[in-house]
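Input: a single structure, listed below in structure tokens.
One protein chain omitted, others in place.
So that you can tell them apart, the chains are marked A and B in the order they are listed, and the count of residues begins at 1 in each.
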Amino acid sequence: MNKHLLGLEETSEEEIRQILATAFSFKEVLSRPIPKVPTLRGKTIVNLFFEPSTRTRISFELAEKRLSADTITFSSSGSSVSKGETLRDTARNIEAMKIDMVVLRHNSAGAAHFLARCVDSIIINAGDGQHEHPTQALLDMMTLQERAGDLRGLKVAIIGDILHSRVARSNIHGLKKLGARVAICGPKTLIPREAEQWDIPVFHRLDDAIQWADVLNILRIQLERQKTALFPSLREYASQFGVTRQRLLRAKKDVIIMHPGPINRGIELENDLADSEFSIILDQVTNGVAVRMAVLYLKSGGRLEAEQRS
Amino acid sequence: MNKHLLGLEETSEEEIRQILATAFSFKEVLSRPIPKVPTLRGKTIVNLFFEPSTRTRISFELAEKRLSADTITFSSSGSSVSKGETLRDTARNIEAMKIDMVVLRHNSAGAAHFLARCVDSIIINAGDGQHEHPTQALLDMMTLQERAGDLRGLKVAIIGDILHSRVARSNIHGLKKLGARVAICGPKTLIPREAEQWDIPVFHRLDDAIQWADVLNILRIQLERQKTALFPSLREYASQFGVTRQRLLRAKKDVIIMHPGPINRGIELENDLADSEFSIILDQVTNGVAVRMAVLYLKSGGRLEAEQRS
Partner (left out) sequence: MNKHLLGLEETSEEEIRQILATAFSFKEVLSRPIPKVPTLRGKTIVNLFFEPSTRTRISFELAEKRLSADTITFSSSGSSVSKGETLRDTARNIEAMKIDMVVLRHNSAGAAHFLARCVDSIIINAGDGQHEHPTQALLDMMTLQERAGDLRGLKVAIIGDILHSRVARSNIHGLKKLGARVAICGPKTLIPREAEQWDIPVFHRLDDAIQWADVLNILRIQLERQKTALFPSLREYASQFGVTRQRLLRAKKDVIIMHPGPINRGIELENDLADSEFSIILDQVTNGVAVRMAVLYLKSGGRLEAEQRS
């Protein structure tokens, strides 16, 4: 097992399966009246969020508190980042304070790898630029397993802005390792060149992706990118790539709908469909806490046996 | 008992009395060497503050920690609110993470009600727009009871910017339910139209309010509103509605002075008077923690009996 969780590209199938199995067992803990275990008592985890985040940050903090860790959370505003300290110096200082784990979100691809090279603390990547967001992909896979059973042969189409999406990259790596089949779908301007090397189907028409898929993992269109004119207009995007109930009906197809959030309702996903029987979006959120508990637990030296934890 | 605490308009006299009685009993806990009870151990409370706050936020956090809850606090800056997520999606995500209670401050009237309609978690309103701020009114009433005994027949004049004040609205609802008599006093431009339906005296001269009242609850003039020209100038406001020792002497009247803070010293309240024998302003702050403990305790299913808690 790797010491850190930097990305799913370098995480083995075995380790992914171990994390998911542990997460299912933590999910049971979370259903208890007091959903808390003393596993990480006395351990200190620093959450360094150099990019805005509500959900991921709360989810990690919750996972840490439910494992009884001591947590310190840091958002970029008001930090000495504004004094120009380098990420490396920040990291080495944190390490000198004997912090056990660092959960890092950063806008530069490779930030978590960089940190892992220069400090001894355990690093958990909570999203680095457009590179990877491994805990998101793990919770996606956990939720799919819960709904669909074994992922082998399951066809998952990732829809939208693949170019800028760390969620897409982590999902592609993880799903392939578990034997799922992955495709991507989006306007040409939002499909990266590297997609050719991924050796997966690329669709430019949403209906084709729906025909092909068992699962649609629909990415958020980042409205702030629209100014760079990668797609003509939001209305145009919604009409071509917005997933609607009518499209599903037309395809005579039952698919599972996923979304990493936050949703632009009415743009990439029809408002009503997000809350429909097809959607497992809220299960993703629930499972996020269990997956993060599993990652923190295993990386801090825990083992899978349930009796270790209670 | 209501599941949530959204406002005092919909809270019964009986429930208000129960909260106050419980708060007095928690006040005793707070005087112990270790002012902490294990009541909410394992419960998770998320404080969502979408408006700036020092005092209310610290007071809630303190109440939560003294009940041994796990707390996660969120201020608007740096959150995915900036990514345009709706309050509803934020709420549903929080709920999916199995959070027991949400303490919400929001600049839209009705935000807490809205949340309560769309999630199962218990919602505590920590101030919604110009609508209600129920825990502030509860701590005001607790502090008045402590100083003046039974509130029945006690005459409380609320002075200042009634138009924009959620504190005024919550106090009016709560005080009337406990049998106090309430009046409001302020320049015509700062008295809302709805005041006619409140069926309470309205004064436009401060001296008249002082003559009438046993208690002056003096609201903060929000300096940032001055640009909308609802009153001529701060100096003018202070000379007409600023409460001073001289005015009280002229009225030959002992009154109790309250203020929800933060005070603009020298504007709505004379600097010296804020710290005088008339003032119970710091008692309000002290009691705020006890009241919030009581609300969190009762809403999470606790009962009044002291033995339940120690």
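Keep this in mind: a contact is a pair of C-beta atoms (placed from the backbone, for glycine too) under 8 Å apart; a residue touches a chain by one contact, two chains touch by 3 or more.
Computed from a predicted structure; not experimentally measured.
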{"item": "Identified contact with the non-displayed chain, of A:1, A:21, A:72 or A:223", "value": "A:72"}
{"item": "Subunit A, residues in touch with the chain not shown (by the definition above)", "value": "41-42, 44, 46, 70, 72, 74, 77-86, 89-90, 92-99"}
{"item": "Missing-chain contacts mapped onto subunit B", "value": "30, 33-36, 49, 52-55, 58-59, 61-62, 65-66, 75-77, 223, 261-265, 282-283, 285-286, 288-289"}
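Going forward, only the chains that are shown with their structure count from here on.
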{"item": "Subunit A onto subunit B, rotation angle from CA fit, given as a multiple of 5 degrees", "value": "120"}
